[in-house]
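What you see is the complex with one protein chain gone and the rest in place.
Coming up: chain A.
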Amino acid sequence: MSPASVFVCLSLTLLSDYPVIRVKPDNSGVVTDGVKHSMNPFCEIAVEEAVKLKEKKFIKEVVAVSCGPTQVTETIRTALAMGCDRGIHVEVSGKDYEAMGPLQIAKIFAALAKKEEASLVILGKQAIDDDCNQTGQMTAALLDWPQGTFASEVTIDGEKVKVVREIDGGLETIKISMPAVLTADLRLNTPRYATLPNIMKAKKKKIANMKPADLGVDMVSRVEVLRVDEPPTRLAGVKVETVDDLVAKLKANGTI
């Protein structure tokens, strides 16, 4: 029995190669106003994998989901242009959005996956702006589903999924039963470009709108950000003539 629908959960992140990311003057966070945002690169890989699975006829439908303000619909549209069938936009804005963290997002995704009876939930392994690497794992725990994280290869084998994971020591191959949660790592695939004709076709695809309250999710954050600081500016180096000088300097420095 081929799995019915796959959920790809997307994150909208700050573009990493924007010239200078600034900390807000009150040290409460990073300036996001006017900074270019786009789909998280790992989420792009997740979308690509889901669309590939659909093209290989392992799954029937790919649904792209994302939480956030209206800007997020652009990301969902890109996913639709890459080949997803429909989208769901969970609207979170203002203060809720600033306080939103992996736990809240995981709750939303878990509630949605249960509601829509998804067989697979695929996410990017982490968002490149906060590097949390928690949402996928939390979603699996909330759903009590098996998880295949840091996937560099995914194969569907009947009712099970074979996942090759990238771990510190090398590669680990596991077999997990569906429904399951997967998170995509860098080498899983190379995402396709959303071509302009596909973007135009995607305009006709549906994006459903809902609020966290509709899913019975409470968005209160258990985490409070106390301070955000820029990393210390790199100091100039000092050149020394001999090794003895180096040792003396390090001793004087208190380093050794």
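Methods note: a contact is a pair of C-beta atoms (placed from the backbone, for glycine too) under 8 Å apart; a residue touches a chain by one contact, two chains touch by 3 or more; residues count from 1.
FYI, contacts and distances are computed from a predicted model.
Q: From the list "Superoxide dismutase", "Complex I assembly factor ACAD9, mitochondrial", "DNA-directed RNA polymerase III subunit RPC9" or "Response regulatory domain-containing protein", give the UniProt name belonging to the chain omitted from this structure.
A: Looking only at the record, the undisplayed chain corresponds to "Complex I assembly factor ACAD9, mitochondrial".
Q: Thinking of the whole complex, not just what is shown, which of A:Leu186, A:Ile199 or A:Leu215 touches the missing chain?
A: Hidden-chain contact among the options goes to A:Ile199.
Q: List the residues of chain A that touch the chain left out of this view.
A: Those residues of chain A that touch the unshown chain are 19-20, 33-34, 38, 74, 77-78, 81, 193-197, 199-200, 203.
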